[in-house]
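Part of the complex only, each chain left as placed.
As written, the chain order gives the labels A and B, with residue 1 at the start of each chain.
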Amino acid sequence: MFFHTKRLQFEAKPEKPDPVYAHKLQELLGGAYGEMTVTMQYLMQGWNCRLPGKYKDLIMDVATEEIGHVEMIATMIARLLEGAPATATTKMAMADPVVGAVIGGMDPQQAIVSGGGPLLADSNGYPWNGRYVIASGNLLADFYANVAAEAQGRMQAARLYNMTDDPGVKDMLKFNLARDTLHQNMWLKAIEELQSDGLEPLPVAPNAFFEEEHAEHASAIWNLSEGDEGAQGGWASGTQPDGRHEFSYYMEPRALGDVAMPPPPDPKLYDTYDGSLGEPRGPVLGTETGPMGKIKDVLS
Amino acid sequence: MFFHTKRLQFEAKPEKPDPVYAHKLQELLGGAYGEMTVTMQYLMQGWNCRLPGKYKDLIMDVATEEIGHVEMIATMIARLLEGAPATATTKMAMADPVVGAVIGGMDPQQAIVSGGGPLLADSNGYPWNGRYVIASGNLLADFYANVAAEAQGRMQAARLYNMTDDPGVKDMLKFNLARDTLHQNMWLKAIEELQSDGLEPLPVAPNAFFEEEHAEHASAIWNLSEGDEGAQGGWASGTQPDGRHEFSYYMEPRALGDVAMPPPPDPKLYDTYDGSLGEPRGPVLGTETGPMGKIKDVLS
């Protein structure tokens, strides 16, 4: 259960309204790496975390902070939209280049749909959606996803920082950048700790199947794009970060499988077919061994 | 430009058809962490890479391999669908639990839309889409995203491995698991090398803004969820992985910003408003300093 305080985690007050920037800032609210994504990703990871204790508590601490970041960006966008030209016509935009530039740079839905408020969408107006989040239950895999999300989010904040000269906006972004720095470091530290705690001992997720996977195919990078510069990297030889495998580079790779060909189709599907692959087999679905097969035998 | 060989990179031949498993395997083709995602993510990163040489070549090598993985999964799905019950009615499903289980477990579109072939969708039938990929131009940030994608992909392959007993399917998944292992290690190595090459020296992306960000907010994790277990982790004190910051834990955090309140609205937007916040300011858009302001002055 959650509680809400009235005050923002950090100040989100622009010196002046700027409706064009309000459009761009949507990326930090509803983009694939915006605050909604980390909020919901961490909440879902926290609720899916099977480890009572420090990991779960950490995730929930940060998840709860991120709801407040959505609040900060949403408030900032509304404030940037103060007094945005709600009644400017095309004629006015044509007659005055300043109005024209504002109209051209605004998000039309921020006025028409939200009445001067934020949207739950990115800077191209595409709505935020639940496929952006991952909460797999495996903390090692998910923490790498968290590092990646914080890194993209920090970069986007940095790019946006350069697109404004409003000291109030910059002040808020300096806070966001600092939090993204901390959170990247924090997830990196947590990745180390998962290993030192013996929970997920290897850098590769999941920590399973190393015996069963085809180990002979876990070493060589295939040189499938022209040029051999790839083989000049540290990934071309030596021990892999997991300490288990060696790197190599397969310079003139050959396909190992057979010719790619789907099977003969059922004629009732009306696929184009000349019979050259023969008749389709049916799936063999185990009826011969299960109770239904036995029952059928008994009944018939 | 690309060339295609007829043979698959690795064998993708089930011992027997299995239409129910063909449904689940869609996740590896068109899911958020399936082969389409890594294919398009690496292609877009390669095309967006501004560094001629080993990094770009590596990315393109792996990207080109991944197209072949989409081909393998697509072929496997078509083969698993061989002879799937294309004409089974509900009546048949009701009368025979085996048919019923197959109908219940199949993806209806694999028959109705694709005629016994794969879809460009995940295991819930949701289409693959371009928001799944990231190619930011910053290799450090993107390589973390690549590690994350390979980790999730490997985990999903491992989960799917346990849901079949078909030796042909397992054989292919053993190859996929091995490649995912290699690729995780490879991106981790490339992250190290970006730093040792002096290109992206710190573990935190982007390598910028450390002076400008509010450093005082880059240390403390805020304890916003009940319980203090979070402070028992290695992220509660000590030096952060970037070597620049210290960790701390802020146990009784207080909001730093003002009360979250949007500004007074333009009355022509018909927001509910009682006037208590005053009249909206308009954005100050710099016309007074630019050429248009001067021109207007001259003309008026």
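Couple of notes before you dig in:
Basically, a contact is a pair of C-beta atoms (placed from the backbone, for glycine too) under 8 Å apart; a residue touches a chain by one contact, two chains touch by 3 or more.
Every value quoted in this text rests on a predicted model; they were computed, and no experiment measured them.
Every protein chain here is a copy of the same sequence, 2 of them drawn, and the whole complex in this file adds up to 6 copies.
The working rule: only the chains that are shown with their structure count from here on.
The centroid of the Cα atoms in subunit A and the matching centroid in subunit B are 4 Å apart.
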